[in-house]
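Note that this complex is displayed minus one protein chain, with the remaining chains in position.
Every chain is named by a letter (A, B, C and D) in the order it is written, and numbering of its residues begins at 1.
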Amino acid sequence: MEFYLYVALFAPLVGSLFSALFTAKKANKITGYVASFLLFVSFVASGILLYDVWHGGSVHVHLMTWINTGGLYIPFGFIVDNISVTMMMVVTTVSMLVHIYSIGYMDHDEGFNRFFSYLSAFVFSMMILVMSDNFAGLFIGWEGVGLCSWLLIGFWYHKESASWAANEAFIMNRIADVGMLIGIFMIYYTTGSLQYDKVFAALPSASPYVVTLIGSLLFIGAMGKSAQFPLHTWLADAMEGPTPVSALIHAATMVTAGVFLIIRSHALYQMIPNVGEFIASLGAFVAIFAASMALVNRDIKRIVAYSTLSQLGYMFVAAGLGAYWIALFHLVAHAFFKSLLFLGAGNVMHAMDDELDPFKMGGLGKKMKWTLILMVIASMALAGLVPFAGFFSKDPIIEASFVSHHYIIYATIWITAGLTAFYSFRMIGLVFFGEERYKIFGFHPHEAYRFMLLAMAPLGILSIIIGFFRTPFYNFITNILPSTIYEVHPEALAWGMNIATQALVVLFIWYPWQKYAKFKGADKVFEQHFIYKLLFNQYYIPNFYNKCIVVPYTRVSNFFWMSIDLKIVDATVDLIANTLYKTGKKTRYVQDGNLSSMLKWMVFGLVFLLLMAVAYGLAFEYPSKIAEILLNLGVH
Amino acid sequence: MLAPISFSMQSLNIETIAPILVTIAGGLFILIMDLFKKDLNKSLYVVISLLFLLMSFGFLIDLSVFFAANGTFTGFFNLVVVDGISLISQFIIVGASMLFVPLALSSKRFHEFSYPEFFALFLFMIAGFQIMVSTDNLILIFLGLESASLALYTLIALHNRSKSFEAAVKYFTMGALAAGLYVFGAMVLYAITGSVEIHQIASILVANHYINLAYVLIGIVFLFAALAFKVAIIPFHTWAPDVYEGASASMAGYMSIVPKIAGFVVMMRLFEFLVHSGLPWIEVILYASVVITMTASNIWALVQTDVKRMLAYSSISHAGFVLSAILIGTTQANTALFLYWILFTFTNLGAFSMLWISRQKNLDKWKSSDHPYEKFSGMIHTSPVAAVIMGIFMLSLAGVPPFALFWGKMYMISSAVTSGFTVLAVIMVLNSAIAAFYYLKLIVYMFMKEPVSNVHGRIYTMNTSKALSTVIGVAAIVTIFAIIVINPLLEIITSFVYNSGF
Amino acid sequence: MSIGLGHYLILSIILFAIGLVGVMRRKNLLLLFFSTEILLNSVNIGFVAISHFHHDLTGQMFALFIIAVAASEVAVGLGLLIVWYKRQNNINLDQMNSMKG
Amino acid sequence: MQDYILSIVIFFPAVAAIFGFIINKNSMRAYGVAVGVIEFILSLDLWWIYNPNIAGFQLIEKIPVIASFGINYQVGMNGISLFIVIMASFFTMIGIASLTPTKNIKNMIITLLLLQMTMAGVFLALDAMLFYAFWEFSLVPMLYIIGAWGGPLRIYASVKFFLYTFTGSLIMLVGLLFMAYFYYQTTGVWSFSIPDWYNLVLPLNYQIWLFIAFFIGFAVKVPMFPFHTWLPYAHGQAPTIGSVILAAILLKMGTYAFILFSLPMFPDASKYFVYPIAILSLIMIIYTAMVAYAQKDLKQVVAYSSISHMGIIILGIFSLNIIGISGSVFLMIAHGIVSGALFLLVGVIYDRRHTKMMNEFGGLAHVMPRYATIFGIIMMASVGMPLTINFIGEFLSLLGFFKESHTLAIIAVFAIVVGAIYMLTSYKKVFFGNITNEANRHLPDINARELLALIPLVIIAIWLGVYPNPILRPITKSVTHIVEIMHDKEAQAGRLSLVSNPEKLALASQATREVR
Partner (left out) sequence: MFEAIAFYIFSILTIIMFYITISTKQPLYALTSLGAGMILISGFFFMLGADFLGVVQIIVYTGAIMALYAFGMMFFNTTKEIQEPRHDSGAVVTLSTVAAILVIMIFVGPIIGDKMVSLYPPLQGATNTQSIGMVLFTKYLVPFELAAIMLLVAMVAGIVLAGKKMDRSLTLMTEEEIAMEQEAKNKVLV
């Protein structure tokens, strides 16, 4: 099985390097094909591993030693167990499809080869992240995906906004990584190892305080990668990257790494339920917070991005409440339907020459039937309609929060479920139905390439059917994850709740459908409303960050440089030199070249020495008398 | 009627002054030669001087061997003392003179070298300095000092231009004042102790427990002032920059070494017992002198615009640095003084010789001073070898290892450290840092600036000849490879200094 | 009242001080040289007095050599003054300041 | 030959430099490259000869120089110096190879070769005086390089560089002499041999003063926070090659000296000063990173980034444990490679445009994609991306220091944020966006000569990031030895004496010439 592990891991790297060879060359489809094929290989290998693990196997390899010094031992070790193989499947599947899709999407881009190089590199990093058997390896992948995310967000580097967003994403992730790194230090410090198995074996004997601290610190890392509040702003801005990137990285895989981390460390988080509650609360907050912003947004990709954020919130709710398997399951399902949604949005963008404002579209459904269908499937899955994926993955979270008596969380995410439906179908309505507003702007939309749609198709299918695999998945995953089942009792209540949720969802699908599918013009009154502005401006958080962090940071930096470094530290040094030099300049005319004054200097020196000599001589000779005189003068 | 006095020739130990006699004989020989045949070429006199100096050097070696075997010995009624420090300092004096004499063979003609008397006076001067270091009798010291000084004033004036006259007159006048101070100091000590021999003065004072300390200190102050004038300790230094500037570069280089070592040896003899007397006053005064001399002259050197004048101030600073050895007064410190001075001889003489070979006679650009910094601008492009050599001398003066002077500095600082003068050591190194700036200034001009337009590289070696190149070559080689000779030097000096009780 | 060593020494010191004043004040080099002679002479008195009161000849020796030195100095000093005077046509030391700083 | 291989490594370049005077100007570069290659091969040979079983110094040569004062020509290497020497010769080699045609190239190459001698000398010297001599002399070639080939402020910069470091080292000299004196007091013999000094246990108050004296010398060289202002000038004005060597090697002298002197000789004082120094390091890390962010000159950014990274190195050293110190040593190498590469990269655009101001550029990724790629890789190494060389060093240093103090280490970890901020913004300013300045429209991409210099660096930066063991293992071995010395001394702190279990330490001073 080791062989398959290495194939799964390194095939993307090979693809990346292969594409990298052509980066300076003209766009060449070969790179796309090769990279996609290698991803397929990786997918197959992952599948084989899944088969193996499904049957109770588990692969744990040790490739080589990475760092070994002074009692610290970190190998390149990889583990394929139930959790990682699940993630591998998700990653390889979505990546493979996105790769294929990208061949079409990036068709006319001159950075075609470069794109595939980055994309495959991302997959490789993600594979390391999920397969590593220790925290250091995890961190390698963690940073690796961050790097690739930076590269891909800033892929169109000529756009100021793109490069800005790339840097923002990277730096914000870095801030979170500080927590992560400290957490890793803390783990090493506490347990003396970074291997998962050893760490989790040793942690129970550590003090609860330390464990809490470690849990919190790791979660800070997770917050960054999964864009949880308050580090969420980068995700929306990251939509500057090519759409397949958004689909792969900012929906399906990378952003879920935070959730993966929590799931991976479930042994740790089980020990600290209070941190878990915090995670869940934050998740719930982010869920509704992001959904609210999605309600009014005028950028289809950003809407999807906020929805991703919201869904991540759900996952954290589940993970925080200890329902790890549910979190993981939602992660899987979400990966499929959300990437589908993004790819659909990509199709729309392609058709509209990169126009993103849904208010400039409308009626695209006629020209882009397949896209419409796929998007609707994805949106339904997202909204959690029966029998789409979302229903099987998201509703259990709501139930779990109810069952564990977190009613506020429950209420929050229940409402969020409605909002989810609202913004999804607002977008569908605005984009695909109603008047063909795009004509005013002179667009000529067209359906995407056939194979792009074909690449999306599996995702569509999965979005529909994945929900039915919940039970097998449960059986499979609970081999290592805690097998808590959250069932609402009595059964009637469970049914009632389900129906209520469905009703809510349907209501919130119907309302925007009503409103936006026949959209005529913007609701000016509403747009002037405070809440609209608040939501539209993302609660003014980016502004806040800009004003309270970016600008002050720049100012303080300038201050440090201009006022402290140059004017104090450096000036002090120069001052010493200048003082010496100026003293020299001022006193050099002591030597005025006149013989008389030269002689006077000599005599002056002599007299001065004489004074000293006499004073000392007398003091030496008549100490008692001098003491007496001094006493009379009042000196003691 | 008085009985005739009789003493055997043997008892005089005439060999004690053999090296001195040889130099005097050399001077007389030249004078007599001149009587018979005028207008002989200066090269002849150079060679004759060298030969006599060589003979003197040979006698010194002879005496050293004897000293190494038997220890200190005296001659002429204990008037002439041959001990370690007199031998080492005579080695320095004669050796430096041997390096200096060939500088007369410059390719340009300068006034002083047209006189045979120049060489005669030069040899008499050496004899004077040799006398000065090989006695502890204040009278003989005085006579040696004066005869050397009088010759020196003349040698400076013989350069024959108004600046050199000005220099000579200034030096002379101040020298006369210093002579007055010296004899007054000697008088005071004589009044107290009834002796003019330092070792007797010391033993009487110690026996009387420094009774009437104020008198002693007054005498010391006057003597110190006179000697401080000789070695240019602030505030008795004021002659130095002007005289260095007025004299020819070769003479200035010579003056920075030989008269000073003679002065230091006398100081060493005088202060040897004082610094161990436990009188804090002596320590304080010397301490202050050391610190002020090093620092102030460094600061003044910073702002000079003429290289020779800068080197004058730097020489004052080096003298201050070396004075710390007197203050510390341990064997290691005294050893360090000589080691330092030997290394300084080569480096500083080299540096001044470099100035000497670049001496121009009539370049319109640089009329007011001989060696302004601007003259050396971009020297690396026009005259690379000379620039590199000059750079090495500057680095050595600044105390950059592995060049010669670093080892002297290091050993001197070590002696301070070893005797608990930590603060002094720190001041010493800080001063080295200040000093580095002005040496660096010349390097900056030579290596980093663009060459002055219309100046041919020839001007930097205009005055050179084979002899001068040889001297510079020797100085440069010793400066670069000093590390090889340090160990034997150190061993010899230590044993000499230690065996003479310093 | 008898005259002791102290008296002579004090005289010597007073004369020395006069010499110092002269050395510092005189601007004419020739007259400046006069003052240096005063310095040496004052010391001579001291030496001879000490020699007398201590019954020791060293002081007289010293005085003798000081006289010799004084004579030599005059020769050299006048020589220097002559060359200077030939070149500058004055012997005022205020005119002698081409080097400074 | 192997017995004297270290001397050959040290003096071969110097001899070659002297012969360089007679080489014709036009062939000088070829000569320089040839000498550089030979020197590099010689230093690689050191790695081949290196015996991994010896923790202390090996290949020791000892020739008395000033025997009566205990100064010897003593050289030797351990796992720490080995790699820095290799790196030094490597940079000299590629530095000469990538030299752009400039005036007086002959002088430049001769100077570089002399500089190589001093660098090898500093890291291989085992006698404190020899060390000091090389340490000081290394200033001279650098002074010349900056002063003669630098920018408009070159003279100010070079003189400042020289005087500042010179002053610091002179104070260190006082410390050295004191140390020798204490050794003399204890044993009755003068010695400047560092392995001998390792046997000396000093009372705490002595240690503290000596530590301070050495610290000033090292801190200026590193340069540590309040003493750092010469560095931006030096880098800003120096020619590319000067900056490269300055950043890659010369700065490491200071940190290397901390490990060579401060830790094993003054273990108690080191412990005593951990917090003050850690705080200085933190200031270096955060403050200079912020200052770097404020820069407008790309080279200054890299210069300040150097200071920031040096802060992490210092922090790692003063973790006083094996992980931290090993990490620091590793980071020295890493920072050498990365900052050297960065300066070379800045030199590439400087050669083309004769300006380093970032606002002159923008959108360079369009016209110089290969250059942008390499810059990107090196930049990512600089910000500590895992699987690049820097990460391992930073990770270990910080991890090591985390053991010492949680709070301070936590602040220090913010280095990865502030580092990313200035690096990425600078990168964005230079490479991203559209070409705004027409002068940049037709800039040629990186050429073969520049690639020749950079590609090896990129390869090393990644190779050692993925597989650090070949150098981390020897480093750990030697660091462990030093930490053991510290512990042994701690056991008998207090009196001026020799360590009581010298048989263990005897290994250190033993002339071990095991040849493989």
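Just so we're on the same page, contacts are C-beta pairs under 8 Å (C-beta built on N, C-alpha and C of every residue); 3 or more make two chains touch, one makes a residue touch a chain.
Since the model is a prediction, treat every value here as computed from it, not as a measurement.
Considering the intact complex, the chain excluded from display touches A, B, C. Here the missing chain is touched by one residue of B:Ile32, B:Leu54, B:Ile211 or B:Val284, and it is B:Ile211. Residue B:Ile192 is the one among B:Ala176, B:Ile192, B:Val291 or B:Leu339 that touches the chain not shown.
Taking the complete complex into account, residues 600, 603-604, 606-607, 610-611, 614, 617 of chain A touch the chain not shown.
Annotation for chain C: contacts to the undisplayed chain at residues 1-3, 5-11, 13-22, 24-28, 30-31, 33-35, 37-38, 41, 44-45, 48-58, 60-61, 63-65, 67-76, 78-83, 85-86, 91, 94.
Looking at chain B, the residues touching the absent chain are 2, 5, 7, 17, 24, 31, 76-77, 79-80, 108-112, 114-115, 117, 120-121, 124-125, 127-128, 131, 135, 137, 139-140, 143-144, 146-147, 150-151, 153-154, 157-161, 164, 191-195, 200, 204, 208, 211-212, 214-215, 218, 248, 361-362.
The working rule: only the chains that are shown with their structure count from here on.
Set against one another, A-C and B-D show the most C-beta pairs in contact at B-D. Innermost chain of the displayed assembly, by C-alpha centre distance to the whole-protein C-alpha centre, is D. Centre to centre, using the average C-alpha position, chain B and chain C are separated by 26 Å. Counting partner chains per residue, chain B shows two or more touched chains at residues 169-170, 173, 177, 241-242, 303, 437. The set of chain D residues touching two or more other chains comprises 163. By the touch criterion given at the top, residues 5, 9, 12, 16, 19, 23, 29, 32-33, 36, 39-40, 42-43, 46-47, 50, 54, 56, 58-59, 61-62, 65-66, 68-69, 72-73, 76-77, 79-81, 83-84, 87-88, 93, 96, 98-101 of chain C touch chain B in their complex. Residue ranges of chain B in contact with chain A, taken from their complex: 169-170, 173-174, 177-178, 181, 212-218, 220-222, 224-225, 228-229, 234-236, 238-239, 241-242, 281, 284-285, 296, 299-303, 434, 437. Residues 588-589, 591-596, 599-600, 603 of chain A are the ones that touch chain C when the two sit in their complex.
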